[in-house]
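Only a single protein chain was left out; the remaining protein chains are all shown in position.
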Amino acid sequence: MTLFLVKRLIMLAATLLVAAIVVFSVLEILPGDPALVMLGVSAQPDTLAALRAEMGLDQPAWTRFFQWIGGLMTGELGRSYTYDVPVSELIGERVVVSLPLAVMALTLSTVIAIPLGVIAASRHNKTLDIALTGAAQFGIAIPNFWFAILLILLFSVTLQWVPAGGFAGWDAGFWPATQSLLLPAFALALPQAAILTRVTRSSVLEVLQEDFVRTARAKGLSRNAALWRHAVRNALIPVITILGLQFSFLLAGTIIIENVFYLPGLGRLLFQAIAQRDLIVVKDLVVLLAGSVVLVNFIVDLGYAVLDPRLRSGGGHV
Amino acid sequence: MSDGLAEIWRTGLRNRGFVIGGIITVSFVLLAAIALIWTPYPVEEIVVTRRFQGISSAHWLGTDQFGRDLVSLLMAGAVNSVAVAIVAVGLGVGIGVPLGAIAAARQGWLDEILMRANDFAFAFPALLSAVMITALAGPGAINSIIAIGIFNIPVFARLTRGAALVVWKREFIMAARVAGKGPLRISIEHILPNISSVLIVQVTIQFALAILAEAGLSYLGLGTQPPQPSWGKMLNEAQTLMFLAPQLAIFPGVAIALTVLGLNLFGDGLRDVLDPRLRRER
Partner (left out) sequence: MKRLFLALATCVAGLVPLQLQAAGDGHLNMGVVLEPPHLDPTAGAAAAIDEVVYANVFEGLTRIDRNGEVKPGLASSWNVSDDGKTYRFTLREGVTFHDGTTMDSADVLFSIERAIATDSVNAQKALFEPIESVAAEGAGTVVVTLKRPTGHFLFNLGWGDAIVVGEESADGNKANPVGTGPFTFKRWVKGDRVELQRNDAYWGEPAKLATATFRFIPDPAAAVSAMMAGDVDAFANFPAPENMVQFEADPRFKVVIGSTEGETILSTNNGRPPFDDIRVRQAIAHAIDRKAIIDGAMFGYGTPIGSHFAPHHPAYVDLTNRYPLDLEKAKSLMAEAGHADGFKATIKLPPPSYARRGGEIIASQLREIGIELEIIPVEWAQWLEQAFRGKDFDLTIVSHTEPMDIGIYARESYYFDYQSEAFNGFMEKLASEVDEKARYAVMADAQKQLSEDAVNGFLFQLAKHGVWNAKVKGLWENSPVQANDLTEVSWEK
């Protein structure tokens, strides 16, 4: 187990390092001079040179790479070119939008999907099952940003209940802030919920075939009791693993959904930083996002290993 | 062989998803094919004076903000989606399948390297990398195809490796080995034919995902560029016009959802039809 853990940890670090190198070199060749972007069309050459020196852009690439990596190691993310504040501060301001959004979406999709999946399985091949499976197919097919647009059309344009975007801010109070995340979270949750419903359904169906459920039934437990007490609990293990794996989809989803609803989260920060050539912010963000995906996958892997000892020796998963 | 196909066809007709999905998929491809040679109106024709028209006999779904015919735009958008998806999935199959097959055949360090590289590619959310790629190379259809294609490579590499490993352990492979065939020859002659049904099913699913991804990138303004019509871009443009012409935000989305639904149903159906043992939810 220890060997497995060490191996996985080394992998984790290696992945992050490769990610950092890739991101850095990609941004090195990205056209667009951040100093020019800041000074605009009437900038004089000497003004530009002064600003480039101030931003440290005149140093060779490898110096800047090691400075950056060194900074990352010590938790010093550098200063944003455009905002001139520490990047950690910027990211901190945005995480409080993106993270709650992702958590809300995850919660919503779980709360919707698991009961629906179990119900579908318990009515296997009956009308309700077919209807739910069909609905899930639709849910998977609908692009989340279009679903978001439809929600806006209904709730903002037609009913005029909510603004079509923007974030009230946590200091406006818990409820207003949560409300501005509600539609985005719902839009984000739909495709996830659809996938999760299908996974739950098939997982429960599989467990229902297994011996212990039959035994429980034979012992005189009612169908429903057997379902909820035994089948669901066991069926949830693969479901939870899938939930973990869906994290990276969710992360990608927030990038696009934040753009639809104009939420000041990490996704928008990334877009804005690319557009304004705030390279240091782009670098930090990409490594952070990739890092969190790798970390979640790592945790899921560990979960797998705990649940299924056979995998510990194998190293990879198929 | 023809008996086998006939059998598949008969099983297929009994499968609801296969039939419905097949019909949607075929009509989508057909529509795209027609659009290649004919659309009701030229899609690049801008006539500002006839913009925002509603549904009429002249324009079945009305016109957009530039007075372009919506049916024509949707048809041309289908061409775009098919083209992007074919190339992107083709890239994934063309590179991913050989990589996976080699990994399974050779095992050892090569396998390890390939699979680690795969893990790495999985670590980046696809959209994040697509955003980076298009930021680097500039937005455009080709760059978005590359971005989407890159994410199909690990998918197919993993799938091929996993499925091939199972086949390698089968007895008839042992027999082939004993007969003196090399790993390359065995891979081509025995392994790939035996995993083709798994691959075909995955292709339809990836095709649907590629269409979704292209729409997403174009919606963000990073994918297909004007004047080439694209469903995602149409949605992007429609969003500011939502108060003025809400229908513009509806039709392209319906087109995307319907196509993806059709492909998914078709893929699921195909899986059931081709190999009942593979009946597993994704």
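Think of it as A and B in the order they're written, each chain with its own count starting at 1.
Heads up, the rule we're going with is that a residue touches a chain if its C-beta (ideal position, glycine included) is under 8 Å from a C-beta of that chain, and two chains touch if they have at least 3 such contacts.
Just so it is clear, the model here is predicted, and its values are computed rather than measured.
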item	value
Options A:Gln137, A:Ser156 or A:Ser248, residue touching the unrepresented chain	A:Ser156
Touching the absent chain when the full complex is considered, from B:Trp9, B:Phe172 or B:Phe243	B:Phe243
Positions on subunit B contacted by the hidden chain, ascending	44-46, 48-49, 51, 65-66, 138-139, 221, 225-227, 239-244
Residues of subunit A in contact with the chain not shown	31-34, 36-44, 46-47, 50-51, 54, 82-85, 90, 93-94, 112, 135, 152, 155-157, 160-167, 169, 175-176, 179, 182-183, 186, 259, 261-262, 264, 268-269, 272, 274-277
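We take it that only the chains that are shown with their structure count from here on.
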item	value
Chain centre separation in whole Å, for subunit B relative to subunit A (CA means)	23
Of subunit B, residues touching subunit A in the complex	17, 112, 115-116, 119-120, 122-128, 131-132, 135-136, 158, 161-162, 165, 208, 212, 215-216, 219-220, 235, 238-239, 242-243, 246, 249-250, 252-253, 256-261, 264-265, 280-282
Residue numbers on subunit A that touch subunit B, as the complex places them	11, 14-15, 18-19, 23, 26, 29-30, 137-138, 140-143, 145-146, 149-150, 152-153, 157, 164, 195, 198-199, 201-203, 248-249, 251-252, 255-256, 259-260, 270-271, 274, 286, 289-290, 293-294, 297, 315-316, 318
